[in-house]
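One structure follows; several queries about it will come next.
Heads up, one of the protein chains got dropped from this complex, but the rest are sitting where they should.
Letters A, B and C name the chains as they come in the text, with residue numbers starting at 1 for each one.
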Amino acid sequence: MAQAIAKSDYTGAAHAPTKPTFGLFARPTAKTGLVGWLTTVDHKKIGMLYGGFAILFFLVGGIEALMIRTQLIVPNNRFVSAQLYNELFTMHGTTMIFLAVMPLNAAFFNLLIPIQVGARDVAFPRLNSFSLWVWVVGAILLNVGWISHFVPAWDFGGAPDVGWFGYSPLTSKQFTPDLSTDFWVLGIQLLGLSSIVASLNFIVTIINMRAPGLTMMRLPVFTWMALVTSFLLVLALPAIAIALVEVMFDRNFGTNFFEVSGGGQPILWQHLFWVFGHPEVYILILPPMGYVSEILPTFSRKPLFGYPIVVFSGVAIGFIGFGVWSHHMFTTGLGTIATAAFALATMAIAVPTGVKVFNWIGTLWGGRIVTRVPMMFALGFIWMFMMGGFTGIMHSAAPADAQQQDSYFVIAHFHYVLIGGATFALLAAIHFWFPKFFGRMVPEFWGKVSFWLIFVGFNATFFPMHFLGLNGMPRRTWTYDANMGWNEGNLFATIGAYLLGVGIFTYFAVLVWSFFKGKPAGNDPWDARTLEWSIPSPPPEHNFASIPKVHARDAWWYEKTHQDEIASEKAELMKAEEAHGGIHMPDQSWYPLFAAAGLLIGAYNFAQLKHPVLILGNQVLSSHLPLALAGLGILVLACYLWSLEGPGGYHIHLDAKGNATESRGGYHH
Amino acid sequence: MSAPATSSPAAGHVEPSKFHFYIQVAMILSVVTGIEVVLVYLPLPKWFVVTALVTLSAGKFMAVIFYFMHLRWDKVFCTILFFIGLILAGGTMWALLHLFGAEASKPISSIVGLLVF
Amino acid sequence: MSSHAATGAIDHHHDHTTATGIPNKKLLWWAFLASDCMFFGTLISTHLVYRLNPPPGNAVPTEIFNIELTSFSTFILLMSSLLMALAVNAIQRGNVKSTRLMLLGTMFFGCIFLGGQVFEFTHFVFVKKMTLSNSIFGSTFFTLTGTHGTHVAIGVLLLGMMYVRTFKPTSGNGLLRNFAHLGAVCVTMGVSFIWFVPGMIEVIYGLPLGEFLSHHAVPLSVGVAAFIAVLWFGRTAGPVEFGEKNAGDIEAIGLYWHFVDIVWIIIFTAVYLLEYL
Partner (left out) sequence: MAQRTPLMPPLLHMTRLRSASRPILRLIAALTGGFALLLLTGCSKLHQVFSLSGPQSTMVTAGPVASRQWDLFMVTVWVCTFIFIVVGSVLAYAQIKFRAKTEADEHAAPPAEAGHGNPFVEIGLIAGSVILLVFIAIPTVRDIWYTHDVPEDEKAGAIEVTATGYQWWFKFDYPSELVKLPNGGEAPLSTGNELVVPANTAVRVQLRTVDVIHSFWIPKLAGKVDMMPNRGNFLWFKADKPGYYYGQCAEYCGESHAIMKFRVIALSAADYIKWLDNQKLSARTVTAQSLAADAAITHVRFASLKDTGPNSTLAGSPDFDADPFAAWKKMQDHDAGENAALITAGRKNFSDKTCITCHTVRGHEGIGIAGPELTHVGARSSIAAGVLENTPERLHQWIKDPAYFKPGNKMYHGGYIDVATGQPKFTLSDSEIDTLVAYLHSLK
């Protein structure tokens, strides 16, 4: 017990108030308002910010998709130009992956992990805030190019147009001389930085901040998948980070990594990209598998079937996922042996994935399935993901893939796993946890309406694409001829996409309505299993009145069936905590935000390093170097002040009714 | 790694000084480096030198992480954590070198000059 | 002192407030180093991939390298690792004075290494005519060793910050003084690895000492002044809020520093020595 209490102050430092020795800015304390959100270190607020931005970008990416579909509705359409179309699919892919699904997962990591492990925050709260703002900076850089479509004077050459995997040598200065590619390179780089930092934080949080009694094999499956995902992120992102550095050097400093004239081999980019890129697709799908593994048992009224093997297969998927990257390169002339090796390794992934599917079905088996909206999306996930998985297996047969690669068959495959899989699970998760974090229910009726619209619209959009692909339609085609036999399939897919759009729109419109008008939810509207349902909705800043003690895998189900035992245990824990000086909470800070601002200034100017700085058409500096260095300076300074500032902290005291008062004894170091 | 927080090991201990031990490790490391440099000049078969170099540097590597970086005295989880990265990085390097070493991967840069117009 | 004081000593390897007993910071750094393995793995792969099939007209490494100097640098970096280990050892025993000395030593050895690299790079570019862009070997070599060098430089900066932190007074606002102190440390280190160490190497290779001194008179005197300032700041410090309890912080930076060292161990073998076969 003593450990549990001590954990509220993880530095283990003295509690005696000391005078502040260093400080440039007063530490922000506002909990609401702009300052409150900008400087927050509260994992729940950070999670909501991630979620809000991600949904925004999901809609942006969706609108880009609708423009793509509109262009393809009839042959030889001229709704958008070839150039704009190329920007659209590049930004659609990049946006959906890096700015929608990944941050939505990050949102749930933030919202749920600390609560599910029974902690009050992540291990490094300020670092967490830094990850968020760096992500925002990356998102800005990626999208800044759109400006030049509206303000030609900002001569960025439009949005990035190199495809989401930016194959060299198309990214070299010779073929895409404009700045859009530089922004793409730096934008992705910063998003990667953000993800690595965030993942390190989650790894430490999950491994080290578990409540007493919460052994690894009692962790909720979602948390386990988050852990595996975090490992994938920290291990996969470095590959693309280096590859991006190499492109950047090629573009700006004359290196030859991918410059053929200097002996470079563009295929190296593909290897490095997919060394990251394939684990990336599991980064996108493992957290969704986690949500589904939480939702299915809850609505089957039955613990997850085969918990250990579900966990283990998640780890196995992550691990094997590092050894299959070249299945994206079957057509690049790898030679027979390498092709065969990667084909077989790829097939192997079906086994652990299948294990998960089987155990989900095992969970349903013999349960009492309650088809609430989250459950509908979760069941939809199993069906749709399975279909996407099967087309993945079809791709892994390398000779057959020679026909499918870069055709609409691939588009069908990955939208089934990305929408039917990742997005369905995310929509399930949003609906499932919305009551927890906003305290209001989403109406079932409208939820189901949106589900059916999305389900039907999705299949109408992407099922025909299998046939388009087999009928020879290459992807990334701005337009196509009327005599290719693709007219009807495309027309149908486009109408499906509109239907899907209506569905998605309904889904989010209902959420907005519920936010204001939804019925109050109570703590545990779904009669669920994990710790987050044991605390109020929305959760108080400190999450737990007392750090819980975990007795079983489905911790909250256990507590609900052992109420007397738990009640006395809780009372004792709370008393001990108050005796210790109250609940220790970390202080807010400006510096993560400042550091990110430094990165923004630095990266924005670094992207245009060799260009003169113009103000109203007049040249004020011959290059952006000084501004880039200024950004770097701000970054370093902010980091230094950040480290001097220390984690700080204050205490929350709860009275008998659970009302909180704060005491700010001073600063800790 | 799954040890819950409830078990409370014995109270802290005073850190014994490892001063002399560290000096010894450092001396061994320097000597090994010396051997490495000399090795490449000796008239030994190539495979032997390569094997020796790889072994020696791997040994140095391990010495630094296990002694200087305390892994030997830390919870085994730290070792596992680091080796996940190390093994994946090593495996990826191995695979890349094989991929690029394959016959199919010989670049044609020597004739590229002819193709450029 | 903290509640730990009551129980006697601080257990530096285990933190009983975490679920695993491993301190958070230590876990963070180890996880980061696992990630950094992939960074360098990718970079070294890039380099070796192009060594495997060098294009015609590529630079010839053995004609460019100066293996004696590099061996010396390698030795220096190893020794800096030793000093780093000793710094951790010292702070764990509460010996702040010795810690400071060891930190300075580590930093200085790091600067010798960096200085060697500065010398090497300028030598390669201006004498051996190998640049970042005129051969693929130049591209991969400079990027790989440059990234490593950047790691070392960041390490020096972190050590400098940590060093200055050991002077953090127990009360009063010492921010300005702290900045000045850090500035002095940075200038000293910067001058030593950009001008002083490369210059001394030139001297060893035959440049008359006087010529070296007169050539770089300005930066060298700035460096000397900064060094005096460092000594001055070091002498006049009062009671400080730094001690045994901060061992974890120093250890964390130590992990990073040693890692940079082991990366060099690999680079030294894979990039340099293997070329001589």
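Everything below uses one rule, namely that a contact is a pair of C-beta atoms (placed from the backbone, for glycine too) under 8 Å apart; a residue touches a chain by one contact, two chains touch by 3 or more.
Quick caveat: nothing in here was measured; it's all calculated off a predicted structure.
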(request) Indicate each shown chain that the hidden chain touches within the full complex. (result) A, B
(request) Using the definition of touch stated at the top, determine which of A:L66, A:V315 or A:V456 touches the missing chain. (result) A:V456
(request) Decide which residue listed in A:A398, A:V510, A:I547 or A:A628 touches the omitted chain of the complex. (result) A:A398
(message) I'm checking contacts with the chain that's been left out. Which of A:L379, A:A422 or A:I504 qualifies?
(response) A:L379
(request) Would you mind spotting which of A:G36, A:G163 or A:P540 touches the chain that isn't drawn? (result) A:G163
(request) Pick out the residues on chain B that sit against the missing chain. (result) 105-109, 112, 115-117
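The working rule: only the chains that are shown with their structure count from here on.
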(message) Contact counts by the stated rule: is the higher one at A-B or B-C?
(response) B-C
(message) Can you compute the centre-to-centre distance for chain A and chain B, using the mean CA position of each chain? Integer Å is fine.
(response) 33
(request) Report the inter-chain centroid distance for chain B and chain C in whole angstrom, where each centroid is the mean of the CA atoms. (result) 19
(request) Check each residue of chain B and list the ones that touch at least two other chains. (result) 1, 3-5, 8, 77, 84-85, 88, 92, 96, 100, 105, 107, 109
(request) Provide the list of chain A residues touching at least two other chains, using ranges where the numbers run on. (result) 3, 7, 207, 210, 214, 234-235, 239, 263, 265, 268, 275
(request) Flag every residue of chain A that touches chain C in the complex, lowest number first. (result) 3, 6-7, 9-10, 12-14, 18-24, 123-124, 196, 200-201, 203-204, 207-210, 214, 234-239, 241-243, 245-246, 249, 253-257, 262-265, 268, 272, 275, 640, 643-644, 669
(message) For the complex, give me every residue of chain C touching chain A.
(response) 1-4, 15-20, 22, 24, 27-28, 31-32, 34-36, 38-39, 41-43, 46, 49-50, 53-58, 132-133, 135-136, 138-140, 143, 147, 161, 165, 168-175, 178, 182, 241, 245
(message) So in the complex, the part of chain C that touches chain B is made up of which residues?
(response) 4, 7-14, 16-22, 26-27, 30-31, 33-38, 40-42, 44-45, 48-49, 52-53, 55-56, 67, 71, 74-75, 78-79, 81-82, 84-86, 88-89, 92-93, 251, 254-255, 258-259, 261-262, 265-266, 268-269, 273-274, 276-277
